[in-house]
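All protein chains but one are shown at their positions in the complex.
What follows is chain A.
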Amino acid sequence: MFADVRNQRRLEQTLLFISLLVLSLIWLTPFATVVMSAIRSQGDLLSRGVFSWPKAIAWKNFSDAWNTGDFSIYFRNSLLLIFLKVPLGIFIAALAAYPLAKMRFRFSGAIFIFFLAGLAVPVQVTLQPLLVMMKQLGIANSIFALIPPYVAFGLPFQIFVLRGFFRLIPSELLEAARLDGASEWTAFLRVMVPLSVPALATLCIIDVLNTWNEFLIALVLISAKESRTVPVGLLQFQGEYSSQYTLLMAGILISIIPVIVIFIFLQRYFVAGLTSGAVKG
């Protein structure tokens, strides 16, 4: 009887594995067709189709796409944006999350909900005024115009996650620091921040990916080529080379490879950050 149960379980597992395998192959097909198109010549692609082995690997597509598509400009802009935006945003969020997690004061609940409501605010409802603001500040068309809205829209989620994480840190540690004469600022900087490195690092990874991927705000606030970020630049590239399929596919791969690499190596932290606080343990 036990053998029966075991056999049935093994059969179930095999069926499950096969269905997952088939579905994951379907899931990977779009990636596969992009790769298979990006590594061959246009003539080879048009004559033999996406699902044939390329006659020769055309690595040149990547350097051509990189150069003709001005990806070096877009990469530089996106990287600069990430280096400026991510630490600034997460630092401000951590500052705000500290009292929300560890101090008692009037309106703390209301302030927290005020921030949380930002999770539901669609970007669209701020675009036109933001454009006017950035023009008045004289930074429309530069990547500096993106930092204020990117930081603002990142705050709700970051404050939510950090508040949840800070609450798990034993208050006794803070009390001890305060009794030793530490100011709140020192307690924050010397106790909370060092103990929160895992959460801060996770939020950094999520924020790097979000900043790299953001499209609509960058589309509206930036029109000059020199200031475009990777997604806006990629769309521009598509507009100019839409019929040069192999070049276009190489361009797509260039713009997603950094994201894929970051995700594959750091996915554990990424996933932990997304679900932290969202699901009760």
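Rule of thumb we're sticking to: a residue touches a chain if its C-beta (ideal position, glycine included) is under 8 Å from a C-beta of that chain, and two chains touch if they have at least 3 such contacts; residues count from 1.
Everything that follows uses one rule, which is that contacts and distances are computed from a predicted model.
Taking the options "Twin-arginine translocation pathway signal", "Malonate decarboxylase acyl carrier protein", "ABC-type sugar transport system permease subunit" or "Pyruvate dehydrogenase E1 component beta subunit" in turn, only "ABC-type sugar transport system permease subunit" matches the UniProt protein name of the chain that is not displayed. Between the chain not shown and the residues A:Glu175, A:Glu226 or A:Glu240, the one that touches is A:Glu175. Even with one chain removed from view, chain A keeps its contact list with that chain: residues 13, 16-17, 19-20, 23-24, 27-31, 33-34, 37, 45-46, 49-51, 92-93, 95-96, 98-100, 103, 105, 108-109, 111-113, 115-133, 148-149, 151-153, 155-156, 159-160, 175, 178-179, 184, 188, 209, 212-213, 215-216, 220, 230-232, 234-235, 238, 245, 248-249, 252, 255-256, 259-260, 263-264, 267, 270-271, 274-275, 277-281.
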